[in-house]
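Removed: one protein chain of the complex. Kept in place: all other protein chains.
The block that comes next holds subunit A.
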Amino acid sequence: MASLLSRFCRKLALPGSAHGSRMTSTTACGSETVKSLNLYSAINQALHIALETDPRSYVFGEDVGFGGVFRCTTGLAERFGKNRVFNTPLCEQGIVGFGIGLAAMGNRAVVEIQVADYIYPAFDQIVNEAAKFRYRSGNQFNCGGLTIRAPYGAVGHGGHYHSQSPEAFFCHVPGIKVVIPRSPREAKGLLLSSIRDPNPVVFFEPKWLYRQAVEEVPEHDYMIPLSQAEIIREGSDITLVGWGAQLTVMEQACLDAEKEGISCELIDLKTLLPWDKETVEASVKKTGRLLISHEAPITGGFGAEISATILERCFLKLEAPVSRVCGLDTPFPLVFEPFYMPTKNKASSSSSLSSPSKTHIF
């Protein structure tokens, strides 16, 4: 419960923003202005810039015309007109299929799926049509201009159908990219990169952070490269890997571990498919331990992929089994959400984090 409260009460100083040393790829130049924005405003800014710079880009989805249910698309319809920013009827399969068609004609289609839980009717279109288009046409056609944005993740009271994290389903599909930002500044850069990337991208936004996360975001047009993980906190005892909203939870666990004298290295994957194996591998070779955390259920979650890959690459350097602190294997519950979620206490008490000095034989 305390962890749930702490999730709610924080107006965040996000991981990475306060730390000096990071291998980040973007920094605002001294002369550029920054503004304090929350996540939905940052995404809004990114969309404004995207539509401004490319006259053949479109934003559409359910209710985007008036600003969207999370206000990510405010002002777009007024500024760019109803021909470029428009509402669609309630049909996800149709929306994504429509987007694929638009993208196939060389346009940039930024599709909004209102909530990631509703993306499943469109799953066939994404997996069978979008992901394989370039491949099966021998590069004659492609739908690289397609970007699908969906708010994902728990929000405290979302229940079964407003809290799911479906990233694992899409990470299993070669041909698309899956990108998840952790903060407003990252979101703006990553979204612009995703829109301009010549491959179809599924962009999941942590809806819990829409208002809760506030950060200094540069106002100019900048992109953050995809498929590059970022080490947002350096350490030497254990590597923690995560993405999206879960990083804030993990950072709390890191701070708790610091008090016990455990130095944690926190990595934000940013792009889940294709993911930056080298950064994580180098980090694990340094520390010898790995803990992965995500909200999705543990069985078959993306943590399994990371775990398997790291085991292959770093087997001799690992001092303990790879630990996964994830959601439980149940449908996302309603009243039981605090029990289901991978909280910082679960992470802190996980064997890897609580006693890294001992070698565990499970």
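One rule holds for everything that comes next: a contact is a pair of C-beta atoms (placed from the backbone, for glycine too) under 8 Å apart; a residue touches a chain by one contact, two chains touch by 3 or more; residues count from 1.
Rule of thumb we're sticking to: contacts and distances are computed from a predicted model.
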item: Complex member absent from the view - protein name from UniProt, among "DNA primase", "CP12 domain-containing protein", "Translation initiation factor eIF2B subunit gamma" or "Pyruvate dehydrogenase E1 component subunit alpha"; value: "Pyruvate dehydrogenase E1 component subunit alpha"
item: Contact residue for the chain not shown (choose from A:Gly145, A:Pro218 or A:Pro342); value: A:Pro342
item: Among A:Asn87, A:Ser236 or A:Ser263, residue touching the chain not depicted; value: A:Asn87
item: Absent-chain contact - pick from A:Thr33, A:Ser137 or A:Thr330; value: A:Thr330
item: In subunit A, positions touching the absent partner; value: 62-63, 66, 69, 87, 89-91, 93-94, 117-118, 120-121, 157-162, 298, 323-326, 328-331, 333-336, 339-340, 342, 345-346, 349-351, 354
